[in-house]
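Just one protein chain is left out here, and the rest sit where they should.
Order as written gives the chain letters A and B; numbering starts at 1 within each chain.
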Amino acid sequence: MTSLWLAWRTTTRYRVRAMLAIVGVAVIGALLFDMLLLSRGLLDSFADLLRSAGYDVRIIGSEGLPIVRVPIAGAARLAADLRARPEIGDVVLVRIERATAQGAGHPPRPITIVGTTQIGGGPYTIVKGEDLPATSSSWDRCPILVGRRLAAALGVAPGSSLRVSVRPEGIRSALPPIVCRVAGVVNFYFAATSEDAVATTMDALQEALGTSGESADLILVASRPETGPAAAVRVIQQLRPDLRAYSNEDVLAQFNQNGFAYFRQISFVLSSLTMTFAFLLVATLLTVSVNQRLGEIAALRALGIGRARIASLLLWESALLVGAGAVLALPLGGLLALGLDRLLRQMPGLPDRLHFFVFQWRAVMMHAALFAVTAAAAAGYPVWLATRLPIAATLRREVVG
Amino acid sequence: MAVVEARRVTRLFPMAAGPVAALRDVSLRVDAGEYVAVSGPSGCGKSTLLHLVGVVDQPTSGEILFEERDVAGLSEAERSRIRLVRIGFVFQRFFLLPMLTARENVELPQAEARVPLADRRARTRELLEYVGLADRADHLPSQLSGGEMQRVAIARALANRPALLVADEPTGELDEQTGEHIADLFGRVHADGTAILVVTHNPMLAARAQRRVTMKSGRLVA
Partner (left out) sequence: MTATVLLAASLAGAGDSASSAPPPGVLLSRQLAARARISIGDTVTIAIDPAGTRAVSLRVAGIYEPTPDPLRFTAQRLEAHMHLPDLVALVADPTDPAAREAVDAINVKLTDPNDAGRFASDLAVRAPSVTVTPTSRTRDDDPFAVLDRFHVAISIVTVVGATAFLLALMVIRAEERRETIAIMRLIGISRRSLIAAVAVEGLLIAAGGALFGVVTAFAAEGLVNRFFQARYDTALVFLRVTPSIAARSIAIALPLGLAAGVGASWPLLRGEILSLFRR
C-alpha cells in the first residue's frame, strides 16, 4: 500500500478527468519538447552543414557575415602559400557568379554558377552521373554538375548539353554563352530550396568569364587535425591581414548571435510559457481535486495517517498525471516537430539540408527534468492545503455541509 | 486506569462577532474497557468534546491526558501516531476511501502502522468476518449499503487494536433497523474489551452504554 499505489487508484477512479489532464499535459508538453529542440536545432543543423563541406576555415574579402562576396585578389597565390604551411591541410578556391542556363527546347533560366578548384567530394550528393573530373580536357572544357530541381526543369540528364551565359556583376554586356556537358545531377548542400545552381571547375568558369585564375570569392581551408582551425586562422591573418578568416566556430557564433536570435528567443519564451501553463493547470486540477476530498483527507488524518503520507500521495498523483503526459508528449512532439520543420523550411533562401528541429537526447533529458520540477511545484499548494487543514473543523464542516 | 481524561477543558472558537465557547470547563474520564455515551441537543459541544478526547483537536485551556500522557506537549507526528494505533475513529458519514475496496480500506491504517503484509491480510479477514462482511471484501463503497459501509468503517477503526473507539453519530445516516445492527456491533466491541466513547442522538445506542452523560450549552449537566 505505497503512496504510488494509492495515487494510482485515485487517478484511475477519476478516469475521465485524469485522461483529459494527461492529454492537456501531453499537448503542451509536445510544444515544450519542440521548443527545446528548436533552441539548438537550427544551430546544430547549420554546424552539421558547415562540417559536411569538409573545410573548417572560410576566407572572404570583407567584414560582416561570411556570405557577402567581395572578390579576393591574389587568391591563387595565397592558396599556394597556404598549402606550403604545416598548419594547412587543403585549400580550395570558389567563385560564384550569376548566369543563365538553357537546355534544348527550354527558355533560359537564371542560375547560380559555382566554380571550384576542389577535386572530388564537394558539398553535394551525386544523384545521377559522376563527379567533376580532376582535370578538364580539350574535348570537355566545361563539365558541370546540375542541381536536381534545375535538371528536372531543363530536362537534362548526365551527358546532356547546356548553354550557359555567365552574367558577372558590374559587367554590362552579356558574355558569349558556352556549351557545357552535364557530368552529374546532384543535391547541393548549401543551395536554397528555390535556388537553381550548377557547379563546374574553376578553369571552366574562368574561361567563360574570359579571365585568369587570380581571384576568388571564397577560399575554403581545411586545417590539419593536429593544429586545428585556430592555428590556420592565425596563419591566414599573418599572410593576408586585409582578408577575413572565419573558423566554423566563428561562423556559428555569428549565426547564433544574429541569424538565430529570433528562434532562440521564441524557444525560450514559449518554453517558459508552456511550463507555466502546465504548472498552473495541473496545480488547479489538483487543488480542485483536493478540495473535493477534504472530508476524506480529514478522516484519514483523524485515523492517524500522517502528513508525510498525505503529501506523498498528492505528489505521486501529480507525478502520474504530469509523468504520463510528459511521456506521451515525446512522440506527439516528434510529429509536431516534423510539421513545424516543414513549415519553417518554406522560408526563402534556406539551404535544403537545413533543419530547425533536430533530435537531441539533451532535449529529452531537459524535457524530463522540467516536467519533474513542474510536477513537484504543481503539487505544492494542494499538499500545503491537505497537510495543514484543521481536522476537527473540516470534519464538522463536512457533516454540516 | 483511565484511557483518556479531559480535565476542565474549554474550547473557544474565534468568530467575527467574538469568540464562541463550544466547551466550558468540561471534565470527563473514560476508563479502560468502559462504554460511555454522550448525548445532548445539537450544538451543545458533543462533537467538540469528541474531537478533543480523540486527540484530533486541542483545548483552549485545560488538559487532555491520554493513557496518562498530556497530549498538549506532543508534536503533531506523535498525536498522529496515537490516533493511528491507540484510537479508532468512526464517523457519521463513514468517510471510506471510494477508490479502495472494503478490504483495502481496512488494511490502510495497518499499512500506515507498518504491519507486515501477511499479518495485515489475516487481521483484515478477521475483522471483516467480525462485522459480517467477509463476502463483500472486494466490493467498493459505492457497491455497499449505508449500514455495510459503517460496518467496514468500524472494522477499519479496529484495525490496529485501539484502546479507545471514538464514534461521532455512527447511526446518524442510517435507518432504525440498520442502526440497531450497528448498536449490536458496538456492544460486541465493548464486550471484547475496547473502551468506547460515542456521541449520539440515538437512544437505543445510548442505552447500550455503561454510562451516559448529557451536555447542554457546552457543559456537562448529567
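Assume contacts are C-beta pairs under 8 Å (C-beta built on N, C-alpha and C of every residue); 3 or more make two chains touch, one makes a residue touch a chain.
This is a predicted model, so every value here is computed, not measured.
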{"item": "Candidates A:Cys180, A:Leu270 or A:Leu370 - the one touching the absent chain", "value": "A:Leu270"}
{"item": "Among A:Pro86, A:Gly121, A:Gly210 or A:Gly339, the residue in touch with the chain that has been omitted", "value": "A:Gly339"}
{"item": "Touch with the omitted chain, as defined above, among A:Ala80, A:Met347 or A:Met365", "value": "A:Met347"}
{"item": "Chain not shown, touching residues in chain A", "value": "16-17, 20-21, 23-25, 27-28, 30-31, 63, 167-172, 174, 257-258, 261-262, 265, 270, 274, 277, 281, 284-285, 288-289, 292, 336, 339-340, 343-344, 346-348"}
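The rule is simple: only the chains that are shown with their structure count from here on.
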{"item": "Inter-chain centre distance, chain A versus chain B - centres from mean C-alpha coordinates, in Å", "value": "66"}
{"item": "Residues of chain A defined as touching chain B within the complex", "value": "1, 9-10, 12-13, 295-296, 298-307, 309, 390-392, 395-396, 398-399"}
{"item": "Partner chain A, residues of chain B touching it in the complex", "value": "47-48, 51, 54, 56-57, 76-77, 80-85, 87-89, 91-93, 95, 97-100, 104, 107-109, 111-113, 156-157, 160, 168-169, 172"}
